[in-house]
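Every protein chain except one is present and positioned as in the full complex.
We call the chains A and B, going by the order they appear; numbering starts again at 1 in every chain.
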Amino acid sequence: MSAPQQSVLFDAPGPKARRRILIINILGVLALIGLLVYLVIGLKGAGELAPAKWNVFLKGSSWESYILPGLYKTLQAAAISIVTSLLFGFIFGMGRLSHTKVINWASTVVVEFFRAVPVLLMMLFLWIMLANSGIVNAQDSPFYAVVIGLTLYNGSVIAELIRSGVHGLPKGQREAGIAIGLTRSQSLRLIEIPQALTAMLPALISQFIVILKDSALGYIINFNELLFNAKLLGTGNSNMLQALVIAAAIFIILNFALSKLASYVSSRLSSRSAD
Amino acid sequence: MRKNRFGAFAAMAAVAALTLTACGGSDAGGGASSDGDKVRIGIKFDQPGLGFKDGDKYTGFDVDVARYVANELGYDEGKIEFVSAPSANRETLLETKQVDMIFATYTINDARKERVAFAGPYFIAGQDLLVRADDTAITGKDSLDGKKLCSVTGSTSAENVKKDVPGVNLVEQQGYADCLGLLESGSIDAITTDDIILAGLAATTANKGKFKVVGAPFSEEPYGVGLNKENNKCEAINTAIKKMIDSGEWKKALDKNTEGTGYKPSDLNPPTKFESCS
C-alpha cells in the first residue's frame, strides 16, 4: 500500500538525480549524526549519561516494586477500558442507528457530548466525586475514574466508528437480511454490524492505542500506573530524565506493536475482501 | 465464520460485565460503621509523618493521636480500623457514617462545621515554608518576593499564597513529592503548606538532613477530630487529648514523627482551648 505512494512524487531517478540525492542524503545523515552528537554531548555535560543514573534500572528491585506494578496497573486499566469501551460503543452505536427517534436522539447527544469533552476533565471530576459520594473506596477512586473516563470517551468514538461502518455497507446487505425474514434490528445485529466490525478493525486497534496512551493521564489523578511509579523512582534516585525515558520507551514499544498489528490486520483484510 | 466473530465480541462484552461486577463487589460494606465494637478512623494514607500507610502498618502523628484517643475510648489496637480519608472526601465520609472519627490534618472552620462536628484541636498547625537545609535567605513569608515556590494544584495553601504574596513565582504540582524533587534539584526555592506536613515530608528516611522547616507560620490551622454531627463522643475525645498532652505522650509522638528536621511547633502548641461540644 505504501509502495505506490512513495513513487507518486518522484520518478525513478536518472544518473544526475541519483547523484544529487546521494549528496543530499549524505548531508542529511551528517546533520542527523550532528544532532545526535549534540544531544549526547549536552547530556554528558549535564552528567545525565553517568552510569549511576541508569544503573537503577538494572536492579531487580526497581522493576519489582515500581515499574512492573505500574505497568500492570496501566495494562489492567487499559484492558478493562478496551472491553467496556467496546460494550459502550456497541450499545450507543446501535442507538445511533436506531429508527426510534428518542433513542437515536439520546444516543447522539451522549456520543457527541463525550467526544467533545476532554478525558482529563472527566477523570478529575469522577476522581473527586466518586470518592466523595462514597460509591467506591477513596483509594480506589483514581482507578475507577480512569476506567470510566476512558470508557465514556473511547466508547463514544467507537460508537461513531460503528455507525459510519454500517453506513458504509452496501444497501443490499440489509435488504437481503430483511428478505430472509429478519427484523431491522436482527439484520443490524446479525448481518450489518459484524461486517462493519471487520472493516473497522484497524481503526478499532488504533483506538486501543489511544486508550493505552491516555491511561497515563491517570498520573494527574494519583492513579499509581506506570508513569506515576516511574516518577516516584525518578524522585527517589534523582534521575527523573532517565525514569521518564524508560517509561516512554515502554509505552512506545507497546503502542508500536499495536500499530503494527493494526496495519497487519488491515493488509490482511484488504487482500482478502473481494469487492 | 462471521457469526463466530460476533460471538467472540459478545463474549468479550460479557467478560467486561463480569469484571466490572467483580470489582464492584470489593467496595461494598461502606455504611455500617458501628458494626460490632470496632472503630473506623479516617486518616491520610499518603502524608508521611502524619498519616501514612506503609505496607500494612500505619504511622504518623495523626495516627498516634488517633490510637491514643481510641484506646482511651475503650478500643484497643485490634478494634481499630484505619480508612483512607483524602481531603476532598472528609465531610462525606463522616456524614455517611463510613468512618466514626477523622484524624487527617483536618482544620476546624465554620464552613465545615455546617456539615460535621469537631473535637479537639489536638494540634495547631500553620502554613509555613520548607527550604533546603543550607538556605538562609528565606526566613518567612516576607522574604518570598521573587522566590520560586511550589505547592499542590487546588490546595488551600496554594490559593492562600496566590492571594497573600502577589510577587511570588508559584509552580503547581500534583503532589508534594513532586515539589520535593524540584526543591532538591534547586529548580525552586521553597515548598509551602502546613508546617507539620512539611516536617513530616522532611523527616522521611530518603529526605533526612536535606530540608528544613523555616518555622515562621503565617496562618493558624487548628487540627480537629472530625465527627458526625450526631456523635456523643466529643467530650470524651477532648478529655483523652488533654490526658495525652498532660502525660507527655503527645510531645513524645510529635518528636518521634518530626525527628531530625529541626522542627519546633509554634507557641500555640500544645492546644489549651478545646471545642465546646455543644
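As a convention for this text, contacts are C-beta pairs under 8 Å (C-beta built on N, C-alpha and C of every residue); 3 or more make two chains touch, one makes a residue touch a chain.
We adopt the following convention: contacts and distances are computed from a predicted model.
Colleague: Can you match the unshown chain of the complex to its UniProt protein name from these: "Bifunctional protein PyrR", "NADH-quinone oxidoreductase subunit N", "ABC transporter permease" or "DNA ligase (ATP)"?
Modeller: When "Bifunctional protein PyrR", "NADH-quinone oxidoreductase subunit N", "ABC transporter permease" or "DNA ligase (ATP)" are compared with UniProt, the left-out chain turns out to be "ABC transporter permease".
Colleague: Out of A:Ile82, A:Leu97, A:Val110 or A:Ile128, which is the one that touches the chain we can't see?
Modeller: Candidates A:Ile82, A:Leu97, A:Val110 or A:Ile128; residue touching the omitted chain: A:Ile128.
Colleague: Out of B:Thr96, B:Ser143, B:Gln174 or B:Thr204, which touches the unshown chain?
Modeller: Residue touching the chain left out of view: B:Gln174.
Colleague: Sort through B:Thr59, B:Ser87 or B:Ser266 and give me the one touching the missing partner chain.
Modeller: Counting the whole complex, the residue in contact with the absent chain is B:Ser87.
Colleague: Taking the full complex into account, find the residue in B:Asp54, B:Glu81, B:Asp145 or B:Glu159 that is in contact with the omitted chain.
Modeller: Answering carefully, the residue with contact to the hidden chain is B:Glu159.
Colleague: Which parts of chain A face the unshown chain closely enough to count as touching?
Modeller: Residues of chain A in touch with the missing chain: 4-6, 8-11, 13, 17, 21, 24-25, 28-29, 32, 46, 48, 112-113, 115-122, 124-125, 128-129, 132, 209, 213-217, 219-220, 227, 231, 234, 240-241, 244, 247-248, 251-252, 255-256, 259.
Colleague: I need the residue numbers on chain B that touch the omitted chain, in ascending order.
Modeller: 87-88, 91-92, 148, 153-154, 156, 159, 169-174, 178, 181-182, 185-187
Here is the rule we go by: only the chains that are shown with their structure count from here on.
Colleague: Which whole number of Å gives the spacing of the CA centres of chain A and chain B?
Modeller: Taking the average C-alpha coordinate of chain A and of chain B, the gap between them is 36 Å.
Colleague: Touching residues of chain A toward chain B in the complex: what are they?
Modeller: Going through chain A, the ones touching chain B are 80, 83-84, 86-87, 90, 128, 131-140, 189-190, 193-195, 197-198, 219-220, 222, 231-232, 234-236, 238, 240.
Colleague: Which stretch or stretches of chain B touch chain A in the complex?
Modeller: Result: residues 2-3, 5-6, 9, 12-13, 15-17, 19-20, 26-27, 30, 45, 83-86, 88-89, 92-93, 96, 98, 174-175, 177-178, 180-181, 184-185, 206 of chain B touch chain A.
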